[in-house]
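Only a single protein chain was left out; the remaining protein chains are all shown in position.
For clarity, chains are labelled A and B in written order, and residue numbers in each chain start from 1.
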Amino acid sequence: MITKKGLQRIGILLLAVLTAMLAGAVIILLSGANPLTAYYSMLVKPMTSLGNIGGVFIHFIPLLLIGIGVSFTFHAKLNNLGGQGQMLMGALGMTLIGIPPIGEALGAFSLPVGFLVAMIFGAFWAAIAGFMKTRFGASEIVVTLMLNYIAVQAINYILFYHLRTDGEIRSPRIVKMLPKLFEGTRITWGVVIALVLVVVYAIVMAKTKFGFNLRTVGGSIKAAKYSGINTKLYYFLSMAISGAFCGIAGAAQISGNTRRLTESTAGDYGFSGIVVAMLGSLHPVGLVIASFLMALLTSGSSMMQTDTGIPESFTQVLQALIVLFILMGMAISDGKVKRRKGGKEK
Amino acid sequence: MNASFLTALFASGMRQGVPLIYGSVGDCVSEKAGVVGICIEGEIIFGAFFSYLFALRSGNLWLGVLMGAIAGMISSLLVAAWSIYFKQDQSIIGIMFNIFAAGFTNFLNRKIFGVSIASEKIETFKPIKIPGLSEIPVIGEVFFNQDILTYLSIVLAVITLLVMKKTKLGLQMLAVGENPKAAQASGVQVQRYRLIAYMFCGFTAGLAGASLTLSTVGSFTEVISAGRGFICLAIVILARWNPVVACIAGFGFGSIQALQLRLQIMGSVVPHQFFIALPYLITLVVLIVAGHNIRAPKELGVPFDKESR
Partner (left out) sequence: MKKVVALLLSAVMAIGMMAGCGEKAPAVDSSVAVESSAASVAESSEAQEAEMKIAVILPGSITDESWNHTAYVGLQAIEAMGNYETAYTENITADQAEEYFRNYCESGFDFVLGHGAQYGDACCVVAEEYPDVNFFITGNAPADIPEEELPTNIMFSDYRECEGAYVCGVVAALMTESGKVGYVGGGNNTTQQSDKNAFIEGVASIDPAIEVKTVITGTFDDTALGKETAIAMIEEGVDVILQTCDHTGLGVLEACNEKDVFCFGYTTDQSALIEKPELVLTSMLIDIPFMISSQIDLIKAGNYGGVTFPGLHDGVVSMAPFSANVPAEVAEQVTAIVDQIKSGEIVITPNYSEN
C-alpha cells in the first residue's frame, strides 16, 4: 500500500513539523517555560483522555465543515473568505428554530429542521456573493469579506433588539442539543454528521456530473471551455453550496457546543477553514487529517496556555510556524522546490 | 450640511484614508504582478510596531517611518519565500502570516515595553499648511492642511502609477501577472519580479503601519491594524489596480467611516449596528455600480513554476 514515495513524503512532513517545533522551542524557552512540558500540553495531552479529545472535536467539527465548504469554491477557482459570516448566519438559523417557542413546539425535530434552516441561511448569505459575482462581475474576495463585517453587525443587531432575554447580548438557550456520542465527554453526533458530509463531498466530487463539471469550470480538467458548461451557474452553485456547509458548521456549533448564539460564535473558523482546505489539498481524506491537525493545535494551544502560562501571542506564533513549515514540507515533497525537469504539479 | 461640517468630515476622511492608501498602493503593484496581498494586515502590524519602537528610542520620527517601512519589507520576505520558492497558495500563507505577525509583535511589545506601554507616547507628525493651496475653502483644509505622511501617500501613488505605466520595469511587472510564461520566454525573471512586488507591497504596508502610530495614535497598541489590511484588498479591486484611483477610493472609504461616526453623533433612531456596517455596505454597492467587468490580472494568486507544462 504505502509506496516508497509515500514514506518519503511522510518523512519530509515529519521533518518539517520537527523543524517548526525546534524553532518554537526557542520561543518557549524565551518565555521561560520548559519546551518539553509545553509540547506535551500542546500535542500529546489533548489526546490522553476521552474528555480531552472531546475538546479537540469541538474544533474539529466546524473546521472540517467549513473546510469542505470552501473546498467547493476552490474547485471552481473561487475564493470564499466569508466562512465567518456564513457560519454566523447558519448559527442564527439554528438558533431561531431551536429557542422557545418554536424549539419547544418542535421538540426533537427542532434539530433536523434547525440544520436545514441553517443550511439555507448559510447558502443564502454566500449566494449573495455568488450572485454579485455572476451578475455584476464583482470580486468574490471583496464581497465575502464585506459580508463578514455585515453579518457580525446584523447578528449583533438581532441579538441586541430581538433575541436577548437578559442584559447580556446573547440569544436564549436552544431547547434541544445534539446527543452525545459518548456520555460524559464533549463529543457529539456532530462528528458523525461532519464525517458523513465528507463522504458526501467525496462522492459528489468524484462520481457525479456536478463534481466533474465543477472541476472543469475551475480548469483542473483540460476539456474546459469546449464542453458548453454554464460556468456562471456553477460559480453561483459552488458559492451557495459552500455557504450551506458553513451554515451547517454554525448549526453544529450552536447545537453541539455553545447552546446560544453570540457575536463570537463563528470565532476564527472562517479563516482556519481555508487553511484546512489548502493543507488538505481539497482531498476528502486530506481535509479530515488537516482539520484534525488544526483542531489539535487549537485545543493544544489552549492547554499549553493554561498549563504553562505561555501567553496567547506565543501560541499564535507557534501555530503559524507549524503550518508554514508543513507547507514547506509539502512543497519539498511535491518536488516544487527542487530543480527538476517537468514537475508534475501544474 | 454646511461647509464647516463637510470640511471636518473630509479632513477626517483623509486622515483615516492614509493607512488605507499606503496599503492599497503597494497591493496594486503586487496584484498586478500576480501576488494577492492577504498578508498586508500582518505587514501593517509589523510596520506599526517597528516605526513606533524606533521613533520612540531614537526620538526621530523619520527614522521611525523608515524602519517601519523596512520592517514591513523584511516581513514580506517571509511570505515571499513561502509563496515564490515553495509555490504554496498565497491565501493560506497570508492567513498564517497575519496570525504570526499579531502574535510576534504582541510578544515583542511586551518584552520591550511591558504591559503598560500606552504611557510612552511620541510626538506625532503635525499638519503642514501648504501656502496658498490651503486657503481654498473646504479643499484647502482637506487636502492641503495634513501631515507629511498624507502628502507622501499621494505622491507615492502618482509615482507608482507612472512607473507602472511608463517604465520598462512596470510593463514587465504587468507581464509577470498577465502571462508569466510568455514573460519568462522573453527573458523576464518572473520570480525575481514577484519578489520585488512582494517587497514593495511590504514596504508600503509598513508605511501604512507607520502612519497609524506616527501620525495618528502616537503609540503602539496590540492589533492596531484592526482589519485595515483587508479593506485595502477591497480598495485595490474597486480601483481596478490603479494606484491613483486607489488613492481616491481610500479617501472615499475613510470619508464614509468619518460620516458614519458623525451620523451617530447627530443621533438617530437607526441602530448603531447599521452605521458600523455602513462602510462595508457602501463598498458592496460601489462594486455593483462601478464594478462591472473588472478583470483581474490573469495569473493572480497562481504560483509560478517555470518548469511546468
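The rule is short, and it goes like this: contacts are C-beta pairs under 8 Å (C-beta built on N, C-alpha and C of every residue); 3 or more make two chains touch, one makes a residue touch a chain.
Quick caveat, the model's predicted, so the values are computed rather than measured.
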Legend entry - Selected residue (touches chain absent from view) among A:Gly137, A:Gly211, A:Gly267 or A:Gly286: A:Gly267
Inset, instruction - Would you indicate which residue among A:Gln86, A:Asn213, A:Thr308 or A:Ser333 is in contact with the undisplayed chain? - result: A:Thr308
Legend entry - Touching residue (missing chain; options A:Phe109, A:Tyr161 or A:Phe182): A:Tyr161
Legend entry - Contact partner of the left-out chain, one of A:Asn257, A:Ser272 or A:Ser291: A:Asn257
Legend entry - For subunit B, the residues touching the chain missing from this view: 8, 12, 15-16, 19, 77-78, 81-82, 85-86, 104, 106-119, 121, 212, 216-219, 221-224, 226, 257-258, 261-262, 264-267, 269, 271-273, 276
Legend entry - subunit A residues that touch the omitted chain in the full complex: 19, 23, 26-27, 30-34, 37, 51-52, 55, 58, 153, 156, 160-161, 165-170, 172-173, 253, 257-260, 262-265, 267, 299, 302-303, 305-312, 317, 321, 328, 337, 339
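Everything below uses one rule, namely that only the chains that are shown with their structure count from here on.
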Inset, instruction - Determine the centre-to-centre distance between subunit A and subunit B, using the mean Cα coordinates as centres, and give it in whole Å. - result: 28
Legend entry - Complex contact set, residues of subunit B against subunit A: 36, 82, 85-89, 91-93, 95-97, 99-100, 102-104, 106-107, 110, 227, 230, 233-234, 237-238, 271, 273-274, 276-277, 280-281, 283-284, 287-288, 291-294, 296, 301, 303, 305, 307-309
Inset, instruction - Using the touch rule from the top, collect the residues of subunit A that touch subunit B in their complex. - result: 27, 79, 81, 132, 136-139, 141-143, 145-147, 149-150, 153-154, 156-157, 160-161, 271-272, 274-275, 278-279, 311-317, 319-321, 323-324, 327-328, 330-332, 336-337, 339-343, 345-346
